[in-house]
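First up is the structure itself, then whatever we jot down about it.
Just one protein chain is left out here, and the rest sit where they should.
Moving on to subunit A:
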Amino acid sequence: MTQFLSLLLNGLSLGAIYALIALGFVIIFKASEVVSFTHGSLLLLGAYSIARLSEPLGFLLAVLVGLVFTALAAFLIERFIINRLRGAPVISLAIVTIGVDIILLTELIRRIGPDILNVPHPWGGESVRIGGIGITQNRLIAMVVAGVLIALFFVAFKYSSWGVAMRASAEDGETAALMGIRQGRVSALAWVVAGVLAGVAALFLVGSPTPGVSSAVYATALRAFPAAILGGLDSTGGALVGGLLIGVAESLAAGYQENLLFLGRGFGEVVPYVVMIAVLLVRPSGLFGTKELTRV
């Protein structure tokens, strides 16, 4: 039972990080109808900048600059590529983000090489015990920060003028534009927010129990894709639920690996995709996604 609770808690904390990434993914999709395959490398960019800059700048400043970098990268991608392709088919847009991803990822992997860059989190690698359940401080802080950020986001999404503008554009871009909502600005801001969220996720994703920044972080970031998909690509609440679900599933599968040996070692890393495919079989638009009404 203790093991189960511990795995559950650790899964939730991992899921909170996934939820941050998935939320960015969903915001971008809502604002500009783009499925951003660059998200994995954006996250790696954040992690890499934080790791490289924390030596000369100190941890706190490095995190800030890292967040600015990811946000800036997202902004530039939106301005120079996505914005020019407004109205293009979803597949072309997805493919162009894959192109960006190839370039960004190649450069980052080339710079990181086979090394594992250490990020000197002030909270270190210690773990705390809550009623017999162990969790690293990093993951605990991640859970709190993610919770606060996600709550903030939902409040802003609901009440701020940016949130209203964005929801209006997502509902019907043309009408929103006629009402004086500047689509370009909404979309750019969405990318920036998604970039910041990815940067924050990166900060915690490379902390304990993960050893540090390596090219493997990219694979971890990719697992937020199934989270966004199974929640429903156009549902912000779905991203949260999907993230937590994927995190818990992965943690449980990894924790009970010994009982699942017939599925092979490292099955935990595949579980998110298995869960996603299973959910999509039952609900093709994800758990909370808008159903498409055409039947053919």
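We take it that a contact is a pair of C-beta atoms (placed from the backbone, for glycine too) under 8 Å apart; a residue touches a chain by one contact, two chains touch by 3 or more; residues count from 1.
To be clear about the criterion, contacts and distances are computed from a predicted model.
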Among "DNA 3'-5' helicase", "ATP-binding cassette domain-containing protein", "3-oxoacyl-[acyl-carrier-protein] synthase II" or "Amino acid/amide ABC transporter membrane protein 2, HAAT family", the UniProt name of the subunit that does not appear here: "Amino acid/amide ABC transporter membrane protein 2, HAAT family"
Per the touch definition above, residue among A:Leu85, A:Ile130, A:Val155 or A:Met179 touching the missing chain: A:Leu85
From A:Gly58, A:Gly99 or A:Gly147, residue that would touch the chain that is not displayed: A:Gly99
Chain not shown: contacting residue from A:Leu7, A:Ile21 or A:Val35: A:Val35
Absent-chain interface as seen on subunit A, which is shown: 35, 81, 84-85, 87-92, 94-96, 98-103, 106-107, 109-110, 222, 225-226, 228-229, 233, 263-267, 269-270, 272-274, 276-277, 280-281, 284-286, 292, 294, 296
